[in-house]
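Following: one structure in structure tokens, then a few remarks.
With one protein chain removed, the remaining protein chains of the complex are shown where they sit.
Moving on to chain A:
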């Protein structure tokens, strides 16, 4: 009996150590064995979750139970034995995982590719090696041993009839080749520029001083000014010079760090600042305003004249010639007998109006 009890006890201990493989759940788990995924839609025990000492144990048991269920499912699949290991082939996953990164954009086509697409030209595969009749061997189309083969082939180049007999045909060939490479490089860069929508000059080089527009020139001037100023040479502003404005100009100008937005001043401070600014503006008035001076002078003259006229009024009709020219500014029609006459002259002449 002792032995039986012992064995029973042992079994009991074992059972305590290993939990049963069957797990009771209120709702069935959603399982996706393909990705080894299990969703537990059952409610959590909020009481246990909130108690500090029991939370960990609860979560651990929950995880254990769910894992058990997943493994049970896996065991249902047909198993194989490969090298002392039991292997299961997982089915196709049913859960769709979202991409972590966006779908890559298609590469922009080069100008040739665009043209070929429009024309329906498809690339024809060429053999890498080609039989050369002259050399009597297989010559690669490009790459390794192509240059050597070329050299072997061109041990002599004939100078054509129409070309200067002293030209170096080897040099000519080399320059033609380098030109081809340069052209290809230029086209490559143009393709990149087009795909990035960068404006490039249609012909030739980037902007030079004779082709630059007004903003580019003014930017260049501002940059140059800032640069010389940093060397201690400060230039005066030209009469109608304007500060270069626009996107990216500030970054070009050395030493010009963009100012942070000043904090909002207090009302009193702001009022004081404004009043100071107004004072400065009002004191800055030009000292001599020529227009004003001239108009003042004219006004004075006019007043004087009108006073003279007034004082002369009592001697109406007599001393008019004496008083000099009196300009009448009224817009009325001129009347007869008011023209200028010079009685001292022998010949009185016609009436002038």
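FYI, a contact is a pair of C-beta atoms (placed from the backbone, for glycine too) under 8 Å apart; a residue touches a chain by one contact, two chains touch by 3 or more; residues count from 1.
Following the convention adopted for this analysis, contacts and distances are computed from a predicted model.
Think of the chain that is not pictured: of "DNA-directed RNA polymerase II subunit RPB3", "Exosome non-catalytic core subunit", "Protein misato" or "60S ribosome subunit biogenesis protein NIP7 homolog", UniProt labels it "60S ribosome subunit biogenesis protein NIP7 homolog". Across A:91, A:108 or A:265, the residue that sits in touch with the chain not pictured is A:265.
Considering the whole complex, the residue from A:44, A:59, A:217 or A:277 that touches the absent chain is A:277. Along chain A, the points of touch with the absent chain fall at residues 262, 264-265, 267-268, 270-271, 274-275, 277-278, 281-282, 289, 291-292, 295-296, 298-299, 302, 329, 331.
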